[in-house]
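Heads up, one of the protein chains got dropped from this complex, but the rest are sitting where they should.
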Amino acid sequence: MNTYGFFLTNIWLILLIPLLSFIIVGLFIGPKNKKLAGIFATTSIFVCAALAYGATFEYLSLFPLGAEHPVIVPWSVQWMPYLENLTATLGIMVDPLSLLLMMIITTVSSMVHLYSIGYMHGDPGYSRFFTVLNLFTLSMLGLVVAPNILQMFVFWELVGASSFFLIGFYYTKASAVAASKKAFIVTRFADLGFLLGILILSYEAYHLFSLEAFAHLSSYNAFDFNFLNHPEVINALSTADGALLTFALVLLFIGAAGKSAMFPLHIWLPDAMEGPTPVSALIHAATMVVAGVYLVGRLFPLFGSSEVALNVVTYVGAFTCVFAAVIACTQNDIKRVLAFSTLSQLGYMMLSLGVASPLHKLGYLASNFHLMTHAFFKALLFLGAGSIIHAVHSNDIWQMGGLRKKLPVTHITFLMATIAIAGIPPFSGFYSKDEILAAALVNNPIVFIIGLFVAALTAFYMFRIYFLSFCGEAKSDGAKQAKESSISMLIPLIFLSVLSVVSGWFPFEKFFLSEALVHNTPSWLPIVASGSGLLGVLLAYLFYFKKTTYANSVKNGFGPLHTVIQNKFYIDAVYLFVVHKIIFRFIAAPIAWIDRHIVDATMDKTAYVTKESGLVLKKIQTGNIHTYTMMFLLGGLVLFLLLLGVGF
Amino acid sequence: MYNIETLFIYLLSIVSVLSAVLVVTQRRIIRSVSALMMVLLVTAGMYVILNAEFLTGVQVLVYIGGIVILIIFAIMLTGAGKTNDDEVDTHKKLLAFAVSFLFLLCSTYAIVNTPIKTVDTGANSSVRALGLKLLDYSGTGHVLAFEVISLLLLAVLIGAIVVARKTEEAKNA
Amino acid sequence: MGILSILVFLPFVLAVIVLLTPNSKAHLYKWICAIGTGLHLVLTAVMTYMYYQSYAVDRLAAKTSLHTKLYLVEQWSWFKAYDIEYFIGVDGMSVAMMILTSIIIFTGVLASWNLEHRTKEFLAFLLVLVTGVFGVFVSFDLFLFFVFYEVAVLPMYLLIGVWGTGKKEYSAMKLTLMLMAGSALLLAGILAIYTEGGSFNLLELGHHKFPMEMQNWVYPFLFLGFGVLGALFPFHTWSPDGHASAPTAVSMLHAGVLMKLGGYGILRVAMYLFPEGAIQWGMTFLVLATINVVYGSFAAVKQKDLKYFTAYSSVSHCGFIIFGLATLNFVAIKGAVIQMFSHGIMTGLFFSLIGMVYGRTKTRDIPSMGGLMKVMPWLGVSFYIGGLASLGLPSLSGFVAESHIFVGGFMGNPWTSKLTMQALTALATMSIVVTAVYVLRGLAQVFQGEITNPKFELLTDATVTEKLVTGILIFTLFFVGIFPSLMIDLIEGSIWPFVNRF
Amino acid sequence: MLSIIQEPGLTYWLLLSTVLFSIGLYGFFTRTNAIGILISVELMLNAAAISFVSFNNFAVTGDLDGQIMTMFIIAVAAAEVVIGMAIFIQIFSKQRHLNVTKMNELSR
Partner (left out) sequence: MIMLPEIIVIVTALTVLVLDLFVKDINKVQIALAGLLSALVSIIVLPIGGELLGGQFILSPTAFWFKIIFLLSALITISISYDSLMVKTSKIFLQSSSEFLVIMLLIICGMMYLVSSTSLISLYVSLELATIPLFALAAWHKKESKSAEAALKYLFSGALASSLLLLAFSFLYGTTGTMNLSEMAVAMTFSPLQIWAFILITMGVGFKMTMVPFHFWAADVYEGAPTALASFLSVASKAAGVAVLVIFYFHVFPDLVKSLNGFLAIIATMTMTLGNLVALTQKNIKRFMAFSSISQAGYILMGFMGVESMGLVSVLFYLIVYIFSNLVIFGVIMAVSSSTGKEEISDYKGLSISNPMLAFAMMLALFSLSGIPPLSGFLGKFFLFSVAAKQGFHWLVVVAALNSTVSLYYYLGIIKEMYINKADLSESILVSAPVKWTLSLCTVVVVALGVLPQVYDLILEGF
């Protein structure tokens, strides 16, 4: 085998460094010196970024762009030996997808670290913030490099836990506490699906080892991705019990949907905005929410084998896409809008994965491409929103306005990101969204139309924020005295804005796939896509820049529907009802009552019965000598009759 | 056709059963004691028939002469003779009768159904044989029982004296 | 006098020393016990090392062996007439349990550092209780096993009765009576085994083939007898009351270790001697254990008192142990044993923390507390780590155990239908969500948000001993969670014989 | 059955002693006066003595154990009566009556 360079051989550093910095900052530096904690944490993430880029560079030098891109596992150690062929290993798996993700995570995370040095300045929990942020980056990296599904699950849970701590960072605020609890429980519910999926999958896969046809694969474990994605394994599984495989895949998708906040399980993401903005930027834009997409991507060959699973992915993705976009247009809190926009972009990625299939991988390619571009410009949008909020001290877009002159750098960077997300040609958003629409067009026209419509909506609500916050005159005194943020907050904005432009031109296809892809996208597609984007911008311009009455008339036109959408279709209320009323009132309370009054009571009853019988028997001791002696003799006679009767 | 002896046995048994009934049913304790004396006398007579002549003597002298007199003495002391003892309620009497009758039934069932081979030579008891047997040191003797009965009587003697003796305060009260 | 006998009787000797020290040197009691149990911990480590050395040589042979192989064996005849022997030894499982108990008693003694009321007798009874527990884990003669089993249960009455809080007499009496009734079943079972098998020695009995109709009634007897202590569903009602009114160290020891005797006994005696019985009764006890898990977690949701909250959660976690055993699958049984260890540490941590919080706020009522994180961050963070461990967060020992039980449950055994087994395991897995709900609800209510009661403003954070206690327990949780292969390797060798006998 | 009555053998005597015993029992259960109960005990012991002597006379004629036993019975009966009387006197000195049914101070 060709020898690995420096980066690949000790790729495990990429996990060790954040772990060490987490422990050191958490236990030793944090309590002592706040400033050093921030710097130490940020430098460690920068080192990881360097490692990630080094590894990618070395990987590409080993396997040049055009050539075959094999999956290699440079380092892995035995972690949890369940059974002979069922051992979970802890390792690092390197292939284009994981390298891509590693780069994204480390880049965005380092930018967010840098940004939060400024943003979190003066916050009492400063060092605690950086410790948990480091833990988050560690667990995210662990998730993406996992060679087997169990390690992914392990770091998946750790990601959920660290997001719980980060969302609930301002733990004195009741709403933040509730939001963190809701996030953790909802993702925990989804992880239940994920775990059940793993169990079924590993159980089915494990039984393959007993067949001699798979003797040559006996070095693998039932959890490894290489094994699960192995073509022979896939058709063995689908022929053995197709329905069970689909059920397992749907369960896995539920896990992914929970983490990537797909439709039924999306309720926690908008509330997660309670956490500090850098957290939202890192977790709820770039990294954590993308984990679900990564999971489906990683198990793509397996997903491909079952039609039903792919359809589920497509339609859930599409519906979330539209649903979130519609709600985004009606939100007033800048972070809520961005949250719903993330939701809809994730919907995009999911539907593009759904439409793809092992034969034509365009959808798979497009989804990952969009994942990358979205990570950069969405992170930028959140950080920009952060600096706006930092300056204006309020989230409500109706109290902003006229910030163009006051926050020049934020304005430019925010504008570039908005253009990018709107899908206007020169910027990265256009390229990745165009790829998705192309893939959708080929496989599933309905989805294509939805995609197109959502593209317009995206442009509309993004420029709505842009016009309301940056143009026009300052609507509140907060907006009037807004001052530009400090330099440490601006550098990441600039860097990310450059990236959100450049990332569009990245030779994605060659990096990702070995053989070139047949491009039969019709020529009119790019024009139509960018056209719908521009249409959205135009509408936003008319509604909000020109101060025309259109906005209100449209709102009244929709009438009650508008308030329904604004309240996110009252789904939160439904969840609250289900959890509190049904689970607590009709299951938990009765069980607690049963335990107290029935199970416990029976035990006390037996004690009572024994005491009562004691009292009854005591009554026989009347104290009268005649009764004593008569019972004496009667007892004896009864014994004699018993003896004779039963015939010893 | 019945020889004298069986007639005599019938007579004795009837008298003993009747006086036994009297013992238990008499309201006044004095009458029941005298009925008891009659039963014991009749038993003494029975012993004669059962070739246990010496026993008749012992029975008459010790049992009637000693124990019954002691009972009479106690009756006098506790003044129970004069008044009628109050009766136990009839329902308890019925129950008592039922229990003792059940006992009788079980006993007769047991006796009747067990064939015991009898030897009709009758016991050749003579005082000399009795004495020898009683104090015989060899395996078949009962000298041990003899020793133990003396201990029993000693213990009972001491016990009765202490229990029956008036307490100090009762004495000087 | 091998190392095992020293380990078993060291606490007893300590108890005697404490009883003999005059009242004038009252402050010494705690130090004697602390140093003593610390020494005990070190000795346990030495014992583990000795075990590893002798076990390493036949690690592979264990896979196929039908009989448990014992190490560090000590055997003297006790009652020649009934060939009862003082026969103690240790296999993988017992070593794990010894480590657990040693940790828990050490932290338990430290956790009751500031106890004033009659500390001498308290520590003495506590150490006698732990002697019984150590005895059970090492004894392989059924008579000796039963003697230590009852010695472990009896001091509970006085410990809860005299030093407890709330309706202590009632719960002390209920606890003792239910456990003794359980051991009544055990006694009948053991005697039935003796009459049938002819000896009390567990290894010899292993060779004896018990007739089927006898197995059919003795197995459930033993299972229920041990199940009462292992908080099996209908007989678990003593545990919430018992733990709620027990003092900290006692409920740490009881929930942490004593409840594991139930599971340990089921595996060591019932399943080892009656494999066919286990198969016959497998399904009924599996259903019961599932109820245990789901019932316990749902009941915990509505609890208002911290100790009841933890007691119900330990009922649910003990349900996992019995569930793991009832599946009769190698991975699940291994998971059950790891769960015994991990849950022992977890509950030990929980109860010690509750003791510390109660020591400060003088109340265990969840709604009346709030925002304590600001005032006692160390305790808050440890509570959260305990909570996350109990809901099975990976990198903590809870996940290792539960994942084993779920994987094993899914793989099932050749005698029960695949579907029902997987359905029941899915139901049990559901409980990790419910556990998350009640753990977070409880902890958020107590630790997060604003400080509700002004009196709590001036509460202090953990003292040195308290930091040591929580530190040790949390370190163990992480150690087993991050390096599970060490624990698995320790236990695996001793589990194979049980599975091969089915 | 009639043959038993015709020529009275062992069974006849045994039946006689059982009848006497049952009558004694009846007396034992119904007499309220303590001395009355003691009298019924005497009756029962006497019945037993009769059965011993009759066995000795009919079944075990070889030795005289039955008769020796009767002598011992009489001695034991004497002992019993002595103790009984001592107790009755003590009761009488306290409660001035010997009615057994009224004495249940120990019936709690």
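Order of writing sets the labels: A, B, C and D. Residues in every chain begin at 1.
By our rule, contacts are C-beta pairs under 8 Å (C-beta built on N, C-alpha and C of every residue); 3 or more make two chains touch, one makes a residue touch a chain.
Every value quoted in this text rests on a predicted model; they were computed, and no experiment measured them.
Enquirer: Just list which of the chains on display the missing one touches.
Expert: A, B, C, D
Enquirer: Identify the residue among A:V77, A:A215 or A:L617 that touches the chain left out of the display.
Expert: Of the candidates A:V77, A:A215 or A:L617, A:L617 is in touch with the missing chain.
Enquirer: Considering the entire assembly, which residues of subunit A contact the chain that has been omitted?
Expert: 607, 610-611, 613-615, 617-618, 620-621, 623, 625, 627-629, 631-636, 638-640, 642-644, 646, 648
Enquirer: Touching the absent chain: which residues on subunit D qualify?
Expert: Spelled out for subunit D, the touching residues are 10, 14, 17, 21, 24, 28, 34, 37-38, 41, 44-45, 47-48, 51-52, 55, 59-60, 62, 65-66, 68-69, 72-73, 76, 79-80, 83-84, 86-88, 90-91, 94-95, 100, 103-108.
Enquirer: On subunit C, where is the contact patch with the chain that was removed from view?
Expert: 78-82, 143, 146-151, 154, 157-158, 161-162, 168-169, 173, 176-177, 180-181, 183-185, 187-188, 191-192, 194-195, 217, 221
Definition applied: only the chains that are shown with their structure count from here on.
Enquirer: A-C versus A-B: which has more C-beta pairs touching?
Expert: Contact tally favours A-C.
Enquirer: Suppose each chain is reduced to the average of its Cα coordinates; what separation in Å results between subunit A and subunit C?
Expert: Measuring from centre to centre gives 36 Å for this pair.
Enquirer: Taking each residue of subunit A in turn, which ones touch at least two of the other chains?
Expert: Residue numbers touching two or more other chains: 626, 630, 633.
Enquirer: Can you tell me which residues of subunit C touch two or more of the remaining chains?
Expert: If we look for residues of subunit C contacting two or more partner chains, we find none.
Enquirer: Report the complete set of touching chain pairs.
Expert: Once each pair is checked, the touching ones are A-B, A-C, A-D, B-D.
Enquirer: For the complex, give me every residue of subunit C touching subunit A.
Expert: Answer in residue numbers: 174, 177-178, 234, 236-238, 240-241, 295, 298-299, 301-303, 312, 330-331, 371, 373-374, 388, 391, 393-395, 399-400, 403-404, 406-408, 410-411, 422, 425-426, 429-430, 432-433, 436-437, 440-441, 444, 447-450, 484-485, 488-489, 492.
Enquirer: Show which residues of subunit A lie in contact with subunit D when the two form their complex.
Expert: These residues of subunit A touch subunit D: 621-626, 629-630, 633.
Enquirer: What part of subunit A is in contact with subunit B in the complex they form?
Expert: Its residues touching subunit B are 626, 630, 633-634, 637, 640-641.
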